[in-house]
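Note that this complex is displayed minus one protein chain, with the remaining chains in position.
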Amino acid sequence: MTTVADKRPDLRDAAAKAGRSDRARSEARLGWLLAGPAFVVMLAVTLYPILQAFYDSLFHFRLTAPDDKGWAGLSNYAVVLSDPLFWQALGVTVFITVVTVVVELLLGFALALVMHRAITQLRGLLRTAILVPYGIITVVSAFAWFYAFDINSGYINHWFSWVPGISTDLNWFAQQGTSLFVIIMSEIWKTTPFISLLLLAGLSQVPTELEEAAEVDGATWWQRLTRVVLPNMKAAIMVAVLFRALDAFRIFDNVFIMTNGANGTEVLSLLAYRTSIGRLEIGLGSAISVLLFLCVIGICWVAVKLFKVDLAGGARGAS
Amino acid sequence: MRRRTRALALVLGAAVAAPLAACAGSGDGTPVLTWYINPDDGGQATIAQECTESAEGKYAIETSVLPRDASAQREQLARRLAAKDSSIDIMSLDPPFIPEMAEPGFLAPVPDDVAERVTQNVVAGALAGATWDDELVTVPFWANTQLLWYRKSVAQAAGLDPAAAAVTWDQIMTAAKDQDKYLAVQGTKAESLTVWINALIASAGGTIIENPEAPADEVELGLESPAGEAAATIIGTIGKENLGGPGLPTEDEGASLSIFQGDKGSFMVNWPFVWSATKAGVEDGTFDQALLDDIGWALYPQVTEDQETAPPYGGINLGIGAYSKYVDLAYEAAECIVTPEHQAQYFATNGNPPSNTEAFDDPAVVEAFPMADVIRESLELAVPRPQTPYYNEVSTGLQQTWHPPSAVTPEVTPTKSSDLITAVLRGEQLL
Partner (left out) sequence: MKQLSGRAKVAWALITIFVLAYALFPIVSIFATSFKLPSQLNLGLFWPKTWSTVNYEEILAPDGSAQTLFLSSLRNSIGICLIATGIAVVLATLAAYAIARLDFPGKRLVLLTALGVSIFPVISIVTPLFNLWRNIGLYDTWLGLIIPYLSLTLPISIWTLAAFFRQIPWELEQAAQVDGATTWQAFRKAIVPLAAPGVFTTALIAFFIAWNDFVYGISLTSTDRARPVPAALAFFTGASQFEEPTGSISAAAIIVTIPVVILVLLFQRQIVSGLTQGAVKG
């Protein structure tokens, strides 16, 4: 670090002087020297495996029958893409993604408002409470919700037996709709704090003068929210939505614990896991992995091109 | 790459072997064998300790627990063996998964003399389960089978005496329906569903796979048959008429037991652990002695009146990892583990029945399991699940298509599952 401080050029010295290019060069060298290791590690743990996955997906390869390995071309992709199971898993994944993101956006915004406006005495308590789900292991959350709803060990059926459609005989994990409901509940509970923190960051960016001015002008609370606050937070909201959507798209833990894909709750990640790790069909599993990756790229592309989400700018809040 | 590293390690190892002979051992030079066990009530760990003691320093056995779910156990072991892991010495293997391990040579061949000793007095089902391609590939350890457990009060009210005369599925379904009780069966989407399907098809005189030793794309399934339809009729009826209760689609062995113990309990097909578990419940005060007294047992129900039942066969055999550093010692240890004394002790303490008929005569066994005779008889009748290297695909394919039970119909389900499994085995479809 000593050397870092030594060589550090004065950034504010904007006026170009003799030796500027030298300095720029040494600065660039130092920059890459410092950022390089992290950059290389990041590429090594993601770029390399995904290329490997693409390569593997071109073979028929089953781990327990290593001698039968053979070139498959794109036929693994043909198998995956022509299988209704894949499309169903994609559909369920998209459904979960859309529902969780919409609900979390609303709930997260409410929680962000609460944290933002909270009186000082309550602020710490509220923030702590909201952070708890953020820190909890997803698997723990999945078990908590599963046991609460489970027909044998659960109590939800007893509590809500007055609700039409719920009785002690309701087996939440026997149908698609109810299973997905609990899975989505757990997912929402665990990840709303994240989205609400991103929105909190956005909220505190809204200039207070603007809001005060609107209040003076006699705008109602709702008008202030929709005309002043929300437009000023648009970037933060977009980034929060994109990040959560991509995260929700990877959903695995909750489904694995609660239904393991039964009753039409299969999601893409689980399908990939079961194929490559469970069945040890490396070729087919890699094909699903690559397709999942392409889906994520697709979502990003749509967000950036169509909705003009400024990833690099807004993502500072996300991380 | 791997080979070179190994060779290097070997050379290095040889160079330092003399002063560091203990590097693989526990410090005092004893080779440590790792035994991958399926979860139990501590019985396998006890046996491991006893064998370690009786080996007097020749070897020591350490246990490492596998996941609870049978297919997850297979997943873990297959993954490690595919990685040529040398730390796998002894494995507790569920029989259906043995061919998949044996086929690519993941199991060390059983020496002839060992094979001869460990197959004496072993029940037929266990022997079949330990064999692949006409060769003994694993050491039979314990053998499990499902019985029909019934509430005497319910059976009596229905005019049935399963202990005296064999009952059929139709009879117990009618009894449950008439008395508004639940049948406790395993309808969850897991291996236990395959166990049920297989037992039903076998009891109806059919088989799931006609040619289990064929390569993947030539496997012929026997699902589209009268036996397959009979099985689908029973499962579908129990599902549609709500005879299993609302919990059926998620009901595993443990959940079945709670239903059977509850107010709506009537008949249950399940493994013998239910007896020790219920006894423990009585001892800690959760249940009355009256519940225990009301429980009867008999052979697994028949599908038709004139055809003998084919109960499920389960259990555990010991496989020795092909990449183990101590194959000979591992076989020696396996022989110690499976002695009739250990099997009897394991049954009495953990509720898992022996594969060796001698062990059934042990007084401790008779004391802990009054139904030991029925279990032995059931084991002689038991039919294993299909033995094929593609068992995982077959079983998962069945679970995909025969679940939930209420959607099973004799017209559609057997054909659907047959088509799916065939397509998957040909690599034309996902699972």
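Note that the chains are named A and B in the order they appear, and that numbering of residues resets to 1 at the start of each chain.
We take it that a residue touches a chain if its C-beta (ideal position, glycine included) is under 8 Å from a C-beta of that chain, and two chains touch if they have at least 3 such contacts.
Computed from a prediction, not measured in an experiment: that's the story for all the values here.
Visitor: Would you write out the residues of chain B that touch the absent chain, in ascending order?
Guide: 1-2, 5, 36, 38-42, 64-68, 72, 76-77, 79-80, 82-85, 252-255, 257-258, 262, 270-271, 273, 276-277, 280-281, 284, 286-287, 350-351
Visitor: Considering the entire assembly, which residues of chain A contact the chain that has been omitted?
Guide: 1-2, 4-6, 8, 11, 24, 27-35, 37-39, 41-43, 45-46, 48-50, 52-53, 56, 111, 114-115, 118-120, 122, 124-141, 143-145, 147-148, 152-155, 157-159, 168, 186, 189, 193-194, 197-198, 200-202, 204-205, 236, 239, 243, 246-247, 249-250, 252-253, 256-257, 268-269, 272-273, 276-277, 282, 285-286, 289-290, 292-293, 296, 300, 311-312, 314-319
Methods note: only the chains that are shown with their structure count from here on.
Visitor: Between chain A and chain B, what's the gap in Å when you average each chain's C-alpha atoms?
Guide: Measuring from centre to centre gives 40 Å for this pair.
Visitor: Given the complex with chain B, which residues does chain A contribute to the contact?
Guide: Of all residues in chain A, those touching chain B are 60, 63-67, 79-80, 83, 85-86, 150-152, 169-171, 173-174, 260, 262-263, 271, 274-275, 277-280, 284, 288.
Visitor: Looking at the complex, which residues from chain B come into contact with chain A?
Guide: The touching residues are 71, 75, 78-79, 82, 100-101, 103-104, 106, 188-189, 245-250, 255, 258, 389, 392-393, 396, 403-404, 427-431.
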